[in-house]
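Quick one: structure below, then a few questions.
A protein chain is absent from this complex, but the other protein chains hold their places.
A, B and C label the chains in the order they appear, each numbered from 1.
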């Protein structure tokens, strides 16, 4: 059930020039949230920023009762968030959205291909953790602008996930974008279910690729949100055949065929 | 000259349930500010709070290059100010306003009676320091709601200022208000120049008293301010004969006869 | 235990307290069920409803502004039939005081809508003649005294339910529009709808909203809303419902003091989903602290 939580900040750590990881003590939420779901964070009690900030659940430890958020400092809210210190707390609403659809446990021949562009890595660690728990063979393809922006690869490797990287400037891994990286990987005849998150242009290119290869894919989308609760109707994405879906309640995860990017 | 300073916070200390003392490193300002002048503090860089907060200079150490502000947490700005910690800095504009007119040094028979109501104590410590430096015999009459709200009496006593207190609830000193306290003191035939700061109703009563006793008095006034620079014309107080004076530039210190309270 | 009487009557609509949720900001109420008892609210004004389903405007549809937000939803809604079949039964079984916000392109459409909405479980109708986010109809109606009179008087002939007319702030003289609505038979007025605004991205040199312009709401507009509610409350005899930037009980009290008999909570629901419930409690606490026993003692109590 969606609830409002005052979550104590356990850690708020800078991982890269503009990327931070926030660890929150919020047991009741940690026990029910699923990969791909998100929370709405009220960063301050002032009117600047005014709206809440939607952030995916990056990681979750149900036993410890904690969740982690991974965020990029882009504007007022995310910068304000990066100034908060352990001891303080933030109010969050969640769990929100549908989350990824996971394959049945131990199903034969299930390969998962996680595709992340930039901060799109955020929801994929929690997803990887659950896939690995279901014994799904999981691989991460991860693209960022430079080597410094590639964060948290260790955590994936510790789960036993194979990681391949690329950067726009070639400072680590392949020089190029993550769709090229996936295309290269698929050339060897490999296949799998794609789980992707990243900027819309990347997802658009990825949509072409998975269609041409006949792969199933789920995309975690972003849209500018006011409520996150299905009430404001602000967060729309076009759907095939006309009309819109709501990213906060129908998504944020969509089957690639469900949306017009 | 009025300038803008980024002043480092040296200390921000809670003295009473709602009273704080902020120590700032701002040498260029400390070297020119006079008792009764004030600064305009930009508490945050956000739009909430939006306007700056006018605060009197409570104390000043020109050699050390520091000033102190004494403030009561009443609303958004002052509460936000109380959350700032040493290491952070605030932007301030100053020195603003006219300040108190001090008597010529060592002039004979000059007795100063400082009268403070509540947070009206703020500008009077710096004033006392300068009066004492000029060898003016100085006495403080200080009223507050309860004993807990009487703050910083030590600092006056260290200067050699005689302090008499009163509280609304009688928890320290006379039970009653500071105008009564002064009236009682004057009954013994004592006299002196009055320097006062406090809520308008108190100053109104004080005005009556000093008129009846024929004493000279200077009042440090408050008015809701936008600019503090004489530009917005927001901060008016009525003057005898009609029209208004501007508290930020014509004041904040007025001779008692100059204003209609 | 001292209790206070929070009940108000809005042109025949009896409310258990003066706190409603504003159209378009609280969905159909159902979306907020996990945050509180919908039945404890004065009432829920549902999303603007049209005869036919509407897809709404292209994205981006919302954007934050200083102490507020712009929206250009464009009246996305599933249409009146779907509302009656799908949402109304739920709201009725929950016992929610349901007010339906109606939007149309023509007087005839408004009248047909009103007729379709004469249903058990609907407590009142709110006539939205002030939506800035649709091309035809919408705000145009709300900016002309003549059109206001026409649509209000016609809709009244097709409805037995209390009719609340929701006014646009994008006008020169809102008091005159209010008087026109009153003269035409409105049972109550609600104001304000959003102020027409715009946002631009200086990097891309494009409007941020897909619809270019949108409606401004939130604390930013509260001073304008408060002024208009005060002006209108003085100009008419019928009850006025205050809307605009109400985030806290203090905000709500200001509107009531200025003459509003009830208030609606809008964008606040996005920031704090329990806002409406908190406001009810805060109003009750204020009355007690000030030795009042009835909210009606506070309505219009402003001393000039």
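We adopt the following convention: a contact is a pair of C-beta atoms (placed from the backbone, for glycine too) under 8 Å apart; a residue touches a chain by one contact, two chains touch by 3 or more.
Fair warning: this is a prediction, and the values are worked out from it, not measured in the lab.
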Exercise. Looking at C:25, C:50, C:65 or C:193, which residue reaches the missing chain?
Worked result: C:65
Problem set entry | Touching the absent chain when the full complex is considered, from B:84, B:174 or B:223 | B:223
Problem set entry | From B:25, B:48 or B:250, residue that would touch the chain that is not displayed | B:48
Problem set entry | Absent-chain interface as seen on chain A, which is shown | 47-48
Exercise. What is the set of chain C residues that contact the non-displayed chain in the whole complex?
Worked result: 65-68, 70, 143, 170-173, 195-200, 202, 204-207, 212-213, 216, 218-224, 226-227, 230, 245, 250, 253-254, 257-258, 286, 301-304
For this session: Please give every residue of chain B in contact with the chain that is not shown.
Result: 1-4, 42, 47-52, 93, 223-238, 242-244
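Operating definition for what follows: only the chains that are shown with their structure count from here on.
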Seminar exercise, completed: Averaging C-alpha coordinates per chain, one finds the centres of chain B and chain C separated by a number of Å equal to 47
Exercise. Which integer distance in Å separates the CA centroid of chain A from that of chain C?
Worked result: 36
Exercise. How many Å are there between the centre of chain A and the centre of chain B, using C-alpha atoms for each centre?
Worked result: 54
Seminar exercise, completed: Two or more other chains are touched by the chain A residues 47-48
Problem set entry | Two or more partner chains touched - positions in chain C | 66-67
